[in-house]
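Below: one structure, written as structure tokens.
Of the protein chains in this complex, all but one are displayed in their positions.
Then we have subunit A:
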């Protein structure tokens, strides 16, 4: 994977552009740029491959086509954006699109998830999972900390045992090794 995710939409339309041309979604240009970069890198990556024997297609053709088309799609998206094409954001049961997006909450959640990624190997699932639950609930606006901690530990310890006993999947015990 290259970096298609770095430009996740934390700037939904710069204010100036939104005021001048309300139909244009300038953040989409960022997506278009990401597509061009990803496509170009895919194409470049394919040029570094060696061609095998007795294989008329070889390992390059597929990435060449995918990379080239991705670049083309990025360009088309840029054109469509400038022509006033706006995305239809996805609705849902708990989604309220009438309010502006709350990217701070998303950033907090990503932070909590990254803590889990970094700690799971030595803290173990029972602790890391509980931190993940408590941290996410707190990021989403829960202020019942004691209850969340209890729920989080019950969830993570019971899932550890369920996977261990029921499914034979040994999740890391981490610092609780020997206790669980």
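We take it that a residue touches a chain if its C-beta (ideal position, glycine included) is under 8 Å from a C-beta of that chain, and two chains touch if they have at least 3 such contacts; residues count from 1.
The rule is simple: contacts and distances are computed from a predicted model.
A chain of the complex is left out here; the name its UniProt entry carries, from "Acetolactate synthase small subunit", "histidine kinase", "Tripartite tricarboxylate transporter permease" or "Nitrous oxide reductase family maturation protein NosD", is "Tripartite tricarboxylate transporter permease".
The missing chain lies against subunit A, touching residues 1-2, 4-5, 7-9, 12, 27-28, 31, 35, 38-39, 41-42, 45-46, 49-52, 54-59, 61-63, 66-67, 69-70, 73, 76-77, 80, 85, 87-97, 99, 101-103, 105-106, 109-110, 112-114, 116-118, 120-121, 125, 129, 132-142, 148, 151-152, 155-156, 159, 163, 166-172.
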